[in-house]
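Here's the structure we're looking at; comments come further down.
Every protein chain except one is present and positioned as in the full complex.
Going by the order they are written in, the chains are A and B; count residues from 1 in each one.
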Amino acid sequence: MQGTSIELTELSYWYEDVEEPALRGVSLTIPAGQFTAVIGPGGSGKSTLCQLLSGYLPRSGGGRREGKVRLDTIDPAEAPIAEIAKVAGIVFQDPDAQLVRGVVEDEAAFGPENLRVPPAEIDSRVAEALAAVNLTARRRSPVRELSGGQRQRTAIAAVLSLSPRMIVFDDASASLDPAAQAQFVQLCRRLHAEGRTVVTVSGRFDDAARAAERVIVLDGGAVLLDGAPQELLRTSRDRLAQLGVLPPWEGAAEAGGPAGSRREVPEAGEHAAEPAAGPLQSAGMLTAPAQMPPGADGPGGDSGSGPLLEVRNLSYTYPGGQEALRDVSFAMHPGAWGMLTGENGSGKTTLTRLLMGLLPVPSRSVYWKGRDVSGMPVHQLAGDIGYVFQQPEHQFVEHTVWDELVYGLRIRSGWRRRQAELTPEQTEAAEALLAAAGLSGRRQDSPYLLSQGEKKLLSVIGQLIQPKALYILDEPTSGIDYRAAQRLLKLCRGAAARGAALLMITHDPRLVEEDASFVLRLDQGKVEDYRQLGRNHGLIHVRS
Amino acid sequence: MILSYQGGGSPLHRIDPLSKLVVLLCIAVLTMRLHTSAGQALLLLAASFMARTAGGVSWRKQWKAMAFLIGFAVPYFILTLLTVPGSHTIWQFGMLHVTTEGADAAGSVTLRMFTVFLSSFVYMVTTDPGDLVTALTRRMRVPYRFAFGISMALTFLPLLQEEGRSISAAHQVRGAARPKGVKQRLGWWKVFVSAMLHNAVRRIQQTAGAMEAKGFGAYPERTFLREQQPSAAGHITAVGAVLITAALWWYIHIVNL
Partner (left out) sequence: METLSQSKRRVVPFTTLDIVLMAMLATANAVLTFYLSYINKMLNSLGGPVATSTIVGVYMVYGLLAYYIIRKPGTAAITYGIGGAIQCFVGNTYGIAASIVAALCYLVVAEAVFFLLRYKRWNAGAMMLVGGAMVPIWFICAANMFGYTSWSFQVLAITMVVRIVSGIVLCGLLTKVLGDMLQRSGLLKRFAIGRKASADAGNFH
């Protein structure tokens, strides 16, 4: 086994047509067989680093690279493809951008096939890789019929089957459910024990980082800290908390302080953005459906007015025959804050897509303000309900960040009446939101050129900018650092303070549960748990 | 739906795609060789019978597939009926002549359409696209990177449809209503097509990058996880089809079908 696995010397990188480098003078040596975690806030250059390691940058992605990169003995920008594929396997951040074959099993077989592995061995590698991510049952499924988390698992399996000496996971556990995240850490440990070089990348000081031998903290494209995880936690806890990579229950991520990210903006705008998120809703606005549908063990209590949203015995089966939901019932009142949890593939996204009318809703199962939404056009519901997709790209409709943000404001009626000019208040609110998301400097950029976390933030503020009665957010906090998550939650609290209801899908219940008024947990399409949460009374244990 | 492959265990499912393609081409050649309606009708019957027995395609499914073609076939039939020159008039109305020759030709070209369509349909239903790619690289020695284009294209097919749906959903979720009137529709199409193009080009770049990251193109050849073994039955069928076609070619000349 060679001595070093990754060696970077004064590595800088500039994206095409961008003046500021995304990486500036990074020098690192990672010995073979080490288990390293690279962490850093959103936009700090983690994914850029991964793409440089894979050779995708600058080979296919363009841009300018300076400095030296060595993987084992090769330079990924110049080495033949076969060499790179044998040395390094890289799981990229966005599963949709790396799945190429369309069927789970073919996806996992693709790499070894290219490397001329004999069929019998491919077969066993595929079986092993799929088992490692718990996807064996979906072996023949088309990728487009998988849930977000299942796609991410597929992407992991597709690289595992390559059996590379060095493996890099770029935020590969962001959309996994808590059990799968634990399993992912086990997987990293096992790969490490096999003698492979393992690098995990994430915006948070997560369990993988705690399990690693070494943690490298990136900020603004440069290495900020480098050391053993326990040591860093002991000596630099404040720094880490300031960056927002520590969870609020450990390091007061709210501490704020001088901004870490280079595109940080003055905090001033942030306050203008939100009406003071004062005491949460008055008791009268709280949850509790008027009539509980039979069979649902819902939160008790009663309030006079009818529910905003009511779901009665909703079942849904996809055209291919995959049953996604069965007999789901719950209700939401104005000002309620629901937390929707459950394993990958348990039907959370399906449920919210149905609520939004993005899938054909069976009649007499979903009621919006007492009206059956079945057959109601989406744009009509959109007047009342804001919806944030799990994949932010699915939401983008414009060519610049600014246009993307104010798109909804410009629409008055009909198809894109562009004439609607923004009022000064609207412009101000938009500026403030942009600042709160840390995107002020990016308004003329294409939304597609943002980092994954920045995309997510943009997609959320694009909805929050419009006053709605209900916001549905599909995993708004996945893949972003804790500070960004806190800001986002603050914006949500602002919306809640205005009286809006929120339904939030999440795999990070601990981040949200203090604000949530009820939790709905799905298990294989059925309601497993549905109960009211006490406000601000500390942590509630949610099974993981 | 556009893609119609359905797994199954019928004899046709088990024959390799290239041998099946030979049979398909033989049928096409025969449709060109036969000139009379009677001959074409016999061929169609034979093809339909084969689809039922060897391909396991039920009569109902065959009928449903062919019904798609009727809108095409009827106008074509009438047109040929009225335009093909002939001497034995059987019906006349002003300028319009219907002759026996015309009727025969019209029947022949129309039935031919059905035969060609049905045989193609059966091929689609019984052939796994992946097998064709393997067969092309293994037996026709087509470089795999090019043959793989076929399987990429088939992967893109549902993706493009999904993409279209997703673009329209994005606008609606943001509050844009369905366009009304010509001007709005044109505006909508402009935005839609431009989004499709951008997404397609982005998808191309991402896919190419991801494929290379997994070693695509590393070596001049590659292995395949699932590989349909060329069966003796396939070869026999293909050779048999060619021989029968050759014999019929000659026979048709004698009996003048």
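In this text, contacts are C-beta pairs under 8 Å (C-beta built on N, C-alpha and C of every residue); 3 or more make two chains touch, one makes a residue touch a chain.
All figures in this text were calculated on a predicted structure; none of them were measured in a lab.
*Asks:* If I consider the whole complex, including the chain that's not displayed, which of A:A97, A:A211, A:L449 or A:A497 touches that chain?
*Replies:* Checking the options A:A97, A:A211, A:L449 or A:A497, the one contacting the hidden chain is A:L449.
*Asks:* If the hidden chain were put back, which of B:S19, B:T207, B:T223 or B:T245 would touch it?
*Replies:* Candidates B:S19, B:T207, B:T223 or B:T245; residue touching the omitted chain: B:T207.
*Asks:* On chain B, what residues meet the omitted chain?
*Replies:* 2-5, 17, 21, 24-25, 27-28, 31-32, 68-69, 71-72, 74-76, 79-80, 83-85, 105, 108-109, 112-113, 116-117, 119-121, 123-124, 127, 129, 132, 136, 142-143, 145-146, 148-150, 152-154, 156-157, 160-161, 194, 197-198, 200-201, 203-205, 207-208, 211-212, 216-217
*Asks:* Using the document's contact rule, name the residues of chain A that touch the chain not shown here.
*Replies:* 17, 60, 62, 399-400, 445-446, 449
Here is the rule we use: only the chains that are shown with their structure count from here on.
*Asks:* If you look only at chain B, which of its residues touch chain A in the complex?
*Replies:* Counting only chain B, the residues touching chain A are 130, 151-152, 154-155, 158-159, 162, 166-167, 169-180, 184, 187-188, 191, 195, 202, 205-219, 221-227.
*Asks:* So in the complex, the part of chain A that touches chain B is made up of which residues?
*Replies:* 54-56, 59-61, 80-82, 84-86, 89-90, 92, 97-102, 105-106, 109-119, 122-123, 126, 142, 144, 158-159, 162, 356, 358, 377-380, 382-383, 387, 389, 394-397, 407-408, 411, 413-416, 448, 462, 466
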